[in-house]
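A single protein chain has been omitted; all remaining protein chains appear in their positions.
So, subunit A:
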Amino acid sequence: MDLTGKSLFIANRGEIAVRINRAAKALGLSVIQGHSEADADMLAVRMADRAVELGPPAANKSYLDVARVVAVAKEAGADAVHPGYGFLAENASFAAAVEAAGMIFVGPTADTISRMGDKVAAREAAIAAEVPTSPGSDGRIEGVDEGLKVAAAIGYPLMIKAAAGGGGRGIRVAESDDDLRRLIPQAQSEAAAAFGDGGLYIERMVRDARHIEVQVLGDGSRAVHLFERECSLQRRRQKVWEEAPAACLSDAARTRVCDASVRMAEAVNYRGAGTLEFLYEPERDEFYFMEMNTRIQVEHPVTEMITGVDLVQEMIRIAFGEPLRLAQDDVSMSGHSIEVRVNAEDPSNNFMPFPGLVGAMAMPANARFDTMLYEGYAIPPFYDSLLGKLIVHGANREAAMNALATALDEIRIEGLKTTLPLFRALVRDADIRADKATTSYLETWLESHAIDAA
């Protein structure tokens, strides 16, 4: 597909704007970079063919202002808009407004975004596609009696969740019938107050789980998977370290979860790059669907490293109307990849944010560093703390761990406090090297380990 002469508006900032810029240029697209007043100096602005201002530093007056972003992109003459991740990437009305203005939205339809954004609707779509979900209620529960019936069938502990909740909000854990009798009315009235919807559903609580997610690409009718990632190392529900593939899975388990993800993507006529997130319980060898993210994800590079597929280029091609170029048999994986998120935070001081002036930098020889940084750049304090992602590849997991240790020794970013010292400690941790970490591992580890500032 020849996209020469067409233009792509990037409605995002930071490292992902740089990443999208590179992919767009490789496809022959002209790049129009949107930016706030505080981001006029950012790397993606310097790389773009043109840059246009979106508004004041505060994200809700620039990157999050739907009407403004659409108007600026239209005025700039953009053919398509890439939302990146975060900001408006999973905002259905933004996707609809971009298309209503006569531009292409690089992502799924507004309808898919809103369907997957509703937790009960997404769970129902998963069940309909025979994607494994955590045992629980069939949709919403009406009250305590129905809750007790579900509990008798699935056992304790279980989670009472608000249908309109999300991101960990509106969740309660019940260990017994007594808990359930007490917590259901309480959860109902709180959900009604917080979300304007008292609807509840119940799921079995999964402990000692791994976070496994499957990358898919679809063109609206056909979909393929690009294998899975493991992202169990998290702090405050934020991933800090990601790998592909998940070394803890057997080939049979991998095939099961990847095939299920393709079924779901095809069932919802998924278009673009998406990710299905699961909890995996090794003891039972069971997966439980959590949610589907309808965008490119921060950790997409580890999938690119093992498959050789440029996910951002593929999602742009699909958005411009090209049918999915890959058949499932075309996708194979080779070796093992690890990514760590380098944030402007001080791990020796409770991860205090550290916006500052970037000093001298030295790059590792055999690693990929997807970053927004350049020497002399003043990092604005108004947005998240992600500076870049250090990505390595090796013939197997052990080789990738060794490559990561080397890259961490070589990389140097002066003038800032970053999370690099945390990773220098984690890469030498015996449990992590032995692939033992579950989703609670890092929080516990941090309670007993001090990180030296470096």
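Simple rule for what comes next: a residue touches a chain if its C-beta (ideal position, glycine included) is under 8 Å from a C-beta of that chain, and two chains touch if they have at least 3 such contacts; residues count from 1.
Basically, contacts and distances are computed from a predicted model.
One chain of this complex is left out of the view, and of "Biotin carboxyl carrier protein of acetyl-CoA carboxylase", "Amino acid/amide ABC transporter membrane protein 2 (HAAT family)", "Phosphoribosylformylglycinamidine synthase subunit PurQ" or "Cobalt/nickel transport system permease protein", the protein name its UniProt record gives is "Biotin carboxyl carrier protein of acetyl-CoA carboxylase".
Considering the whole complex, the residue from A:113, A:344, A:390 or A:451 that touches the absent chain is A:344.
Across A:1, A:58, A:71 or A:446, the residue that sits in touch with the chain not pictured is A:58. In the complete complex, the hidden chain is touched by one of A:38, A:64 or A:217, namely A:38. From the options A:220, A:335, A:353 or A:415, the residue with contact to the unseen chain in the full assembly is A:353. When the whole complex is considered, the residue among A:208, A:330 or A:384 that touches the unshown chain is A:384. By the touch definition given at the top, subunit A reaches the unshown chain through residues 38, 56-58, 344-345, 352-353, 355, 381-385.
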